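Rest of the complex left out; these chains stay put.
So that you can tell them apart, the chains are marked A, B and C in the order they are listed, and the count of residues begins at 1 in each.
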Amino acid sequence: MIALVIRDLRLAIRAGGGFGLGLAFFLIVTVLVPFGVGPEGATLAKIAPGILWVGALLACLLSLDRILALDYEDGSLDLLATAPIPLEGVVTMKAAAHWVTTGLPLTLAAPVFGVLLNLPQPGFAWVTLSLAIGTPALSVIGTFGAALTVGLKRGGLLLSLLVLPLYVPTLIFGAEVSRRGAMGMETATPLLLLAGITAAAVALLPFASAAAIRVNLR
Amino acid sequence: MDLSVSDLAVARGGVPVLEGLGFAVAGGEALILRGPNGIGKTTLLRTLAGLQPPLAGTMSLPAEAIAYAAHADGLKATLTVAENLAFWAAVYGTGASAVAAAMERMNLSQLAPRPAMSLSAGQKRRLGLARLLVTGRPVWVLDEPTVSLDTASVALFGEAVRGHLAAGGMAVIATHIDLGLPEARVLDLGAFKARPPGEGGISGEFDRSFDGAFA
Amino acid sequence: MSIWEYANPKKFMQTSGWLLPWVAALSAVALVVGLVWGFFFTPDDYKQGSTVKIIYIHVPSAMMAINIWVMMLVASLIWLIRRHHVSALAAKAAAPIGVTMTLIALFTGAIWGEPMWGTWWAWDPRLTSFLILFLFYLGYVALWEAIDNPDTAADLTGVLCLVGSVFALLSRYAVNFWNQGLHQGASLSLDKEENVADVFYFPLLVCIAGFVGLFVALLLLRTRTEIRLRRLKALEARERMA
């Protein structure tokens, strides 16, 4: 099954910057917000942790349709479904590849982009930590959404629509950790809840995703 | 280990297309499916491969014995010919020697370092067929495998099927053209076309359970 | 003899091969002289202390970043109009240098901004439009990378460079407009005539000359590499044909 991760990573690199592009989108969202909201440092500092989380989430979202749609279109998914590895494993590996190409770079880049949004000093560590814990959940939940919409022509927007409500709990706790951290408040409770969501999503959602794919191929 | 099918009915988009199908394929045998466009060949093959459930009837073999190949070859445009095959070899656990042998067999060795997107239609198809060889599975279920192939490549394909049968494998192949496999049995699906439910044809589960509900 | 002679590939490879070591040596000398002079033989600024010395890297790299884009625009136009392969590849070769220069200017600016403005980053018009330029560079490089066929890539990136330049100018204007009403005097950017005394000015000139030389040397080197790379691809394809 490792072969699957390797293949997906290789495809991401060959496609000309699969790694860089999620990052670039994140950068661009953080750049656009000041254009919309205005350049005052105080306002930006206040909304910075939330915008960073929303930006990371949107960057994740935008790359979700890469997870399964390409494999569906060229028939690979049919073939993987009949291959001697469980579909649950396939789905998990796909989510892992998505995290490595999207969630991980986003986490590493968040502090840098925090500078652009005038993020208060103590916030940097907390934003990074909360993203590190929360982005795996985003990848797994996103894979589930991709599995639901895989048969549909250009289901991109529908996919977003389905996935975004599922992202809300992760977003709330993740942004809460960041915001409290940035203001120097206690963060243990939301952090624990965030970790709980991630653990549960990683453990359980692959079964739902595999079931959805089976139905879609039928 | 035989592939046998009895009283099978298959549906597409909820509409039954074939019914009352029964056939058996023993090791070393090939079965060629024929029938006009739209009769239901593709639907039947997808059902055999386990990609969709049958409407009725039984199949003797688990989907795990089957290697399926259809119009879409499952090739990645940016990976090279060798990488594409190596991936499937890893998935099926067959290893590098199988890859080399398959490329040899399908006359792809020269194209090995080329990305799949730079292949012509027929070269792509050959690569798709080479994938079958690396699966190492006993039953090949093929949907119009020789589309876009020239005569030499059709012969190459015939050789590959014959080799597979000689090793005890089986094959079920839907096609409109002559494959040069005179020893294979031919099944014409025209006779199994699903009748309308009014005339005794099979109907879907929903129809069955709701018939009579509107009296 | 027309200038297009030098766009003749053969001539270009000869001339650039001959020119490269000289340009590289000259720029190295200028950089060493300028930086050493600037860092060790100028007084500290009465207002900014020793941080002022970052100017010797910041200003030349910022200037180069902007001018490299202009050079890419010219090269793209030459490609689109006269179909000179050398100029297409020169535009391709220049882009990563431009990205690097932009990054250097951004980083040195941020490092400078910390002690001067008390913040690494502010949405000052000049900084902002520089960030947008960085995005244009990224898009340009990403598009080159994403396309396989070199001629297709040259055409498309050429069109992007053209359209992008217009929008970059527009953004420059828009950003000025956007941040005007709220100006908090954050832009301490020194105006040359007012603030930079001659002691700082001359080594700065030497440094700028050094950066220009560095760019030309890197550009020649990278263009030669790109040409060879493409040639290699063509030979490989030929090999396979035979």
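By our rule, contacts are C-beta pairs under 8 Å (C-beta built on N, C-alpha and C of every residue); 3 or more make two chains touch, one makes a residue touch a chain.
Computed from a prediction, not measured in an experiment: that's the story for all the values here.
Asks: If each chain type is represented by one copy, what are the copy counts across the full complex here?
Replies: The structure file's complex resolves to the formula A x2, B x2, C x1.
One rule holds in what follows: only the chains that are shown with their structure count from here on.
Asks: Going by the contact definition above, tell me which chain pair has the most C-beta pairs touching.
Replies: Looking at every pair of chains, the most contacts join A-B.
Asks: Can you tell me which chain lies farthest from chain C, using the average of the Cα atoms as each chain's centre?
Replies: B
Asks: What's the distance between the Cα centroids of chain B and chain C, rounded to whole Å?
Replies: About 57 Å, centre to centre.
Asks: Using Cα averages as centroids, what's the distance between chain A and chain B in whole Å?
Replies: Each chain reduced to its C-alpha mean, chain A and chain B end up 37 Å apart.
Asks: Can you work out the whole-Å distance between the CA centroids of chain A and chain C?
Replies: Using C-alpha averages as centres, the distance is 34 Å.
Asks: Where in chain A do residues touch two or more other chains at once?
Replies: 15
Asks: Show the residues in chain C shared as contacts by 2 or more other chains, in ascending order.
Replies: none
Asks: Name, in rising order, each residue of chain C that touches chain A in their complex.
Replies: So the residues of chain C touching chain A come out as 110, 119-123, 128, 131-132, 135, 138, 142, 145-147, 178-179, 182.
Asks: Give the list of chain A residues in touch with chain B in this complex.
Replies: Chain A residues touching chain B: 3-4, 7, 10-11, 14-15, 71, 73-76, 78-85, 217-218.
Asks: Given the complex with chain A, which residues does chain B contribute to the contact?
Replies: 49-53, 63-64, 66-68, 70-79, 83, 87-88, 90-93, 131, 135
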